[in-house]
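One structure, as structure tokens, below. Some questions next.
Apart from one protein chain that is not included, each protein chain of the complex appears where it belongs.
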Amino acid sequence: MLLGPSLALSAILFSLGVAGVLLRRNAIVLFMCIELMLNAVNLTFVALSRLYGAGGYVMVFFVMTVAAAEAAVGLAIILAIFRHEQSVDLENINLLRG
Amino acid sequence: MPVHLVWLTVAFPLLGFLVNGALAFARPNARRAVSVAGVGSLVASFVVSLGIFLTVRSAHIVEPEIVKLWAWLPVDRFHIDIAFQVDPLAAVMLLVVTGVGSLIHLFSVGYMQEDAGYARYFAYLNLFIVFMLVLVLGSSLPVLFIGWEGVGLCSYLLIGFWFSDTANASAGKKAFLMNRIGDFGVLIAMFQLWTTLGTLEFVGIAREAPRLLQPGGTAVTLITLFLFLGCTGKSAQIPLYTWLPDAMAGPTPVSALIHAATMVTAGVYLVARTNVLFAMAPATSTLIAGVGALTALFAASIGLRQYDIKKVLAYSTVSQLGYMFVGVGTGVFVSGLFHLVTHAFFKALLFLGAGSVIHAMHHAYHASHSHDDAQDMRNMGGLRSYLPKTWVLMWIATLAIAGVPPFSGFFSKDEILTAAFVRGADNPWYYLFYAMGLAAAFATAFYMARLMVMTFHGENRSGAAAREHLHEPGAIMTGPLIVLGVLSALGGILNVPAALGGHHALAGWLRPVFAPSAGYLQVEELRGSTEYLLIAAAVLAGVAGLVLGYRATLNSRLLPAREALPDTGFARVLANKYYVDEAYDRVIVRPVVGFSRSVLWRFFDQGLVDGLLVNGSARLFRGVGWLGSQLQTGQVGFYVLFFAVGAVWILHVLLG
Partner (left out) sequence: MEQFFSPILAAIGYNRWILHVLLILPLVGAIGILVAPGSWARWFTLVVAGLEFFLALGLWFAFDPSNGGIQFESQVDWIRGWGVSYHIGIDGISLFMVLLATGMMPLLVWGSWHSIQVRRRGYYALLLALKSAMIGVFISLDLFLFYCFWELLLIPMYFLIGVWGSSNRLYAATKFVLYTFSGSLLMLVAIVAMVWTVGRATGTYSFSYDHLLANRDALAGQAPWLFTAFALAFAVKVPIFPFHTWLPDAHVEAPTAGSVDLAVILLKMGTYGFLRFAIPLFPAFALSPAVSAVFVVLAVTGILYAALVSMVQPDLKKLVAYSSVSHLGFVMLGIWGSTVQSVQGAIMVMIAHGVSTGCLFFLIGMLYDRRHTRLIADYGGIARVAPILTTAFVITAFASIGLPGLNGFIGEFLVLLGSYARFPVAVGIATIVIVFAAAYLLWAVQRVFFSPLVHEANRTLRDVDLRELAVLVPLVGSMIWMGVYPNPFLRRTEAASRRYIEMVSPHLPPLAHEAGVIRQEAAR
């Protein structure tokens, strides 16, 4: 059916997400790229659950929940960083340097 | 007095120690109470000792009576009680220790009267008697060892009695350390004895040694050598004698009691106590006699050129102890002990006499505000008119130590020399020891005459101001001197040899003690004429020494210490004690301390172990951690890149 194109679309979306995370410097954009990757995975789950049963749908809800929680925490952190640094450019944020 | 009450002899001085120790903190100026407790406890102890002695005599106690007090070290098969052994030898030692001890305590009442540490002094002195009695009464080596180390402790405390002076404190420490080298020997001997015999009690040793040890074998030679090492420490023999002259830093009665009459003779007592072992080890015995003879001569030669009156007597003590070791090393244990007893009398007298001289000199200098040395004989001279009683009594002691008949020293010293000569028949080394002993006898007489002349004869050199204040001390100090004078003069009666019409009373008394060793020592009879010849030679050496010493010193131009010229040539070597102290310091003490400081501590401990290994490993881990931390750039992009590459690689491995 539509399995092949669905998986292809999911792969493209995921790659876009990875590329975005790797290349962009803006924390908000980076964050959106991560969401993109998560949703690419969700698409895979949905597509494959046609073959393997309802487990995939359940998983999608898990992922969405986690993504929501992550969005809340992540955006809060980014907001805190912005208040502190007046910027969300990751070039300037390297507190973890050893 | 029942023998089982022997613990009272120890209990009284212990009580004295406790009372005086408490007074030293609470009421240091309660001199009367201190004197009563200090001297009274000793006199009580002496009375008990006398009672014990009489009981041993009347009851003919031959087998040692063991008086057990409590179990001390009961460990499996090893079992040591705190127990006292009463036998003829212990009875003799009891009398000597408490008798001479009482006299010296009494003397101290006068001598230390004005000292701020009066109570502390008597506490130490009483404690010393406690340990000395434990030493002579102990029924086993470990109990003896309590006393052995305990007297060392008291010696340490009393030498450093005036501790504010660094030299005194150092002398005390030196004495304790050198004694400890000897104690090492005693400990090893105990371990070896326990391992081979399975007992450390004297009765057990006497019983088991003949059964389990090979006469002349390695085991017994080793044991006796280590025991003798202990004796060289405690009894100040070569090579461990250097502490005794320094020990003169203590108060003079202490020198008389501890460093002349009692403690330093403990080594001789130990050899006598374990006589069966020494009789079974002829090689050790020869060594002991050799060391004794060498020490006797060596120390006497140093005594020839000393100016400090106490130093002369100290070297004299070392030398006389050498005689005792010649005696016990020759196998005539009785003669060694006999000399121990007579030496206790005349050397205590000499020291107390010196004490009375120093007391007088000290007071005179104190009264005339002079800072001259009150012990330097060059500052004395002509004291006989100021201290007549002391003068007479010290001459008695001098004649006794020089071996002039009929004074006590003659009998004891002559017996030792004769025995050494006799032993020469089967071991020619002993002829050499005899000759050395004879030479030492000459030197002894010489330096004693020199001491007497420099102190009492000729012109007085104390200075006009001090001279007016010179006077004999009171009866509390001269009284004990007189008693000791009588004993020094007549002590020879104890053991007059057959050749002079006696019947060896002391030898008969001590026979049961030395019975176990009798089988290993053949006794050679002397022809009468040889014996008289030997007696004549000994007397001649003594008299010649006295006469020559007297004349040489009287004729020499003596100047007060302040004006005296330094010695030159060999005299200087003698005055500097052959530089043995300096040699020990350079060769042993400083290298050990230096090695410990720079090699062991700074290089090995701080540098190698702590610096390189411990902190080094810490630094190593820190370095590795630093390298790892370089991967943490802080750039999120890098982390993601690593993550992505890693994920792809893992997928590749899993799927590919």
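Chains here go by letter, A and B, matching the order in which they are written, and residues are numbered from 1 within each.
Note that in this section a contact is a pair of C-beta atoms (placed from the backbone, for glycine too) under 8 Å apart; a residue touches a chain by one contact, two chains touch by 3 or more.
These numbers were taken from a predicted model, which means no experiment stands behind them.
Note that the absent chain touches B when the full complex is taken as a whole. Of the candidate positions B:Val36, B:Leu50, B:Leu95 or B:Ile188, contact with the unshown chain belongs to B:Ile188.
Only one of B:Val587, B:Leu600, B:Leu631 or B:Leu651 touches the absent chain when the whole complex is considered: B:Leu600.
Listed residues B:Phe176, B:Phe456 or B:Phe514: the one in touch with the omitted chain is B:Phe176. Interface note for the absent chain: among B:Leu153, B:Val203, B:Leu304 or B:Leu641, the touching residue is B:Leu153. Residue B:Phe145 is the one among B:Phe12, B:Phe46, B:Phe84 or B:Phe145 that touches the chain not shown.
For subunit B, the residues in touch with the chain missing from this view are 25, 70-78, 142, 145-146, 148-150, 153, 156, 160, 163-166, 169-170, 173, 176-177, 180-181, 183-184, 187-188, 190-192, 194-196, 198, 208, 211-212, 592-593, 595-597, 600-601, 605, 609-610, 613-614, 618.
The rule is simple: only the chains that are shown with their structure count from here on.
Interface residues of subunit A, counted against subunit B in their complex, comprise 18, 21-23, 25, 30, 90-91, 93-98.
Here subunit B touches subunit A in the complex through residues 626, 628-637, 640-641, 644, going by the rule given at the top.
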